[in-house]
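Inspection log for the structure reproduced underneath, given as structure tokens.
Removed from the display is one protein chain of the complex; every other protein chain stays in position.
Presenting chain A:
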Amino acid sequence: APVKLHFPHPQNSNHKFLSTTIQVIEDDRSNRGSEPFVTGVRGQVPPLVTTNFLVKDQGNASPRYIRCTSYNIPCTSDMAKQSQVPLAAVIKPLATLPPDETLPYLVDHGESGPVRCNRCKAYMCPFMQFIEGGRRFQCCFCSCVTEVPPHYFQHLDHTGKRVDFYDRPELSLGSYEFLATVDYCKNNKFPSPPAFIFMIDVSYNAVKSGLVRLICEELKSLLDYLPREGNMEESAIRVGFVTYNKVLHFYNVKSSLAQPQMMVVSDVADMFVPLLDGFLVNVNESRTVIISLLDQIPEMFADTRETETVFGPVIQAGLEALKAAECAGKLFIFHTSLPIAEAPGKLKNRDDKKLINTDKEKTLFQPQTSFYNNLAKDCVAQGCCVDLFLFPNQYLDVATLGIVTYQTGGSIYKYAYFQVRTDQDRFLNDLRRDVQKEVGFDAVMRVRTSTGIRATDFFGAFFMSNTTDVEMAGLDCDKTITVEFKHDDKLSEDSGALLQCALLYTSCAGQRRLRIHNLSLNCCTQLADLYRNCETDTLINYLAKYAYRGVLNSPVKTVRDALINQCAQILACYRKNCASPSSAGQLILPECMKLLPVYLNCVLKSDVLQPGPEVTTDDRAYIRQLVTSMDVAETNVFFYPRLLPVVTDVDSDSLPAAIRNSEERLSKGDIYLLENGLNIFVWVGVNVQQGLIQNLFGVSSFSQISSTLNTLPVLENPFSKKVRSIIDMLQVQRSRYMKLIIVKQEDKLEMLFKQFLVEDKSLTGGASYVDFLCHMHKEIRQLLS
């Protein structure tokens, strides 16, 4: 049922009538969490991302792989334009599934490869129509009729289904994989297993902070956990090592050597790889040499006085190494400072906070040189993915340094003012996860659609050299691509609309594969059907990415206004066409969009669109890039953080129920946790019982709690265990290890914490939920009048 709110005056507004995120989430959980979500039926809206549910693939891809802004698409472009509801899918092709769901089956069609439509090249899928007794099939995307190859022929049963329907994943499931033939490989050659190259900044700061030693120590054990395929005994991935400051040091770690050998390349203007044999090695074969190297690196540079670094040549070196080895791979770069040493890709400090709220603000998000864009192009061509771990003590221009990472499908991690003591857990957990996580290389993704709509716009960390193929040097299980669709013809309610996302990639063992996700959607001629089948979380994911891209080209204010305007139009259209007539003073929201205003307000208040004084330029660039690759669950919690009261009832296993992000929900006598995917705050009220403080922090009073702690002390009491286990539960749900910050009520850190109480008016001028709702209402009324 539509939500009706009455707003004669904002001052008098009654908060009780506000739709609460908590309520919506809880309702969905209780209504849909118990039953498995079976994907057989076209156009079903899946449960919310915040709900735990089981998926059964019966012919459509799981919502873990694809979520849409709407599962019922307007039949015509006019309707779509009228509603202003963006049609978009958020695709996470290599998403990790919970253990009780089955991974996509791998289908091997031998040398002939997967069966495809002759015209549009769509892959065999459950929606293909077999005709003429199974001798031909009609493409569900383009209607072209294709001969069934003899080896694939099968008779049809009385319903027109092939009799082997249930034996073949590509006929019965929404998601599956094909083994690719040599035709799908670069240069018509099956790929070699990929390589990981660890490239460690050994300039003064990196050495002094203990970072170099920490990385080397960690790598010694981490190298045993490189991703491996299925039940393979050891990883096929080869590893290589480079250290650098103003020059690069390559290491020969060939197994036959007694000692590693260092090869210095100082010609950074014209990078090359000085060795062929012995640079990329199998970990088990070269173990002793590698261990010896990792032992010696911190010693060798212990007395370094070199403060300057290069960056462009580092990536070039990794790229050249992969080229020489004729394989794809990933560079793990650990970098500390703005690369000011004389070399290609040298940068200058151009940070200028005065540009905020001016027309030039966009330049802060743009790279300062096109060098890295060109380099990224080369990296993508080779399948060289770049993961970047940054440890800045000052501005290092994430907007520029991150370009290659961004365009190659890599990840950026940033640890400002890194200190081993406080940040090592977070960094090491991130590193471990980053190294171990499932990843594909040299990937190309193409989204095919049935006639009537087509994919027109893409958001995420990738590179595109044409308008259809999304190229990613690397694609891991956390990376998400948001795809927008537009009409190019009419759709019909009967046939609905189909999406097929095909991802060609090289697995971590060097196998070339195709992962196919299919999704069927309904089509409607009534706007009401559209508004009944939307998903606000996905809508927000799309809108945030759209806005975050907008800041590259437009003033931030323009972007914010456009966002508000679009949402007002969506809601006005609903009001005009779907809601029963009522007084103009009433704000009427569709049921599935009742949280749109509160979430939109969060997007508008985020650091990228409305930075607070303590937010650095690098932070904004960093967040901008992070959000661009986030899935729906991540954007949900990032924009509307989860606030949990720490209950003293230590017996319950489950997480405590979340509460609204508002200061008035916080009680002085309680402890709360707030998480947004990047940070976890532990908020301690001034009146918390001393016993609890003793149990949790090991100190006797509130005033003795140190706010510089980054972990809770490990104390042997049920309360401490309980809180730490809650934190651990939250940590494992996120793709990055969150930074723990302890906030004492009325302490100065509380200012930072309050930024995350997103329903309240923010210090930087962000509206409260109620104020924003009034504002939206005003906008809608203006549109309607």
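The rule is short, and it goes like this: a residue touches a chain if its C-beta (ideal position, glycine included) is under 8 Å from a C-beta of that chain, and two chains touch if they have at least 3 such contacts; residues count from 1.
The criterion applied here is as follows: contacts and distances are computed from a predicted model.
**Student:** Just by its UniProt name, which of "T-complex protein 1 subunit epsilon", "Vacuolar protein sorting-associated protein 16 homolog", "Protein transport protein SEC23" or "Iron-sulfur cluster assembly enzyme ISCU" is the chain not shown in this complex?
**Tutor:** "Protein transport protein SEC23"
**Student:** Touch as defined at the start, partner being the missing chain; which of A:L293, A:V404, A:V435 or A:V608 qualifies?
**Tutor:** The missing chain is touched by A:L293.
**Student:** Among A:V265, A:L375 or A:L388, exactly one should touch the missing chain; which is it?
**Tutor:** Final answer for the missing-chain contact: A:V265.
**Student:** Which residue from A:D100, A:D277 or A:D649 sits in contact with the chain not drawn here?
**Tutor:** That would be A:D277, which touches the missing chain.
**Student:** Mind listing the chain A residues that contact the chain we can't see here?
**Tutor:** 247, 250, 257, 259-267, 270, 272, 274-278, 293, 296, 299-300
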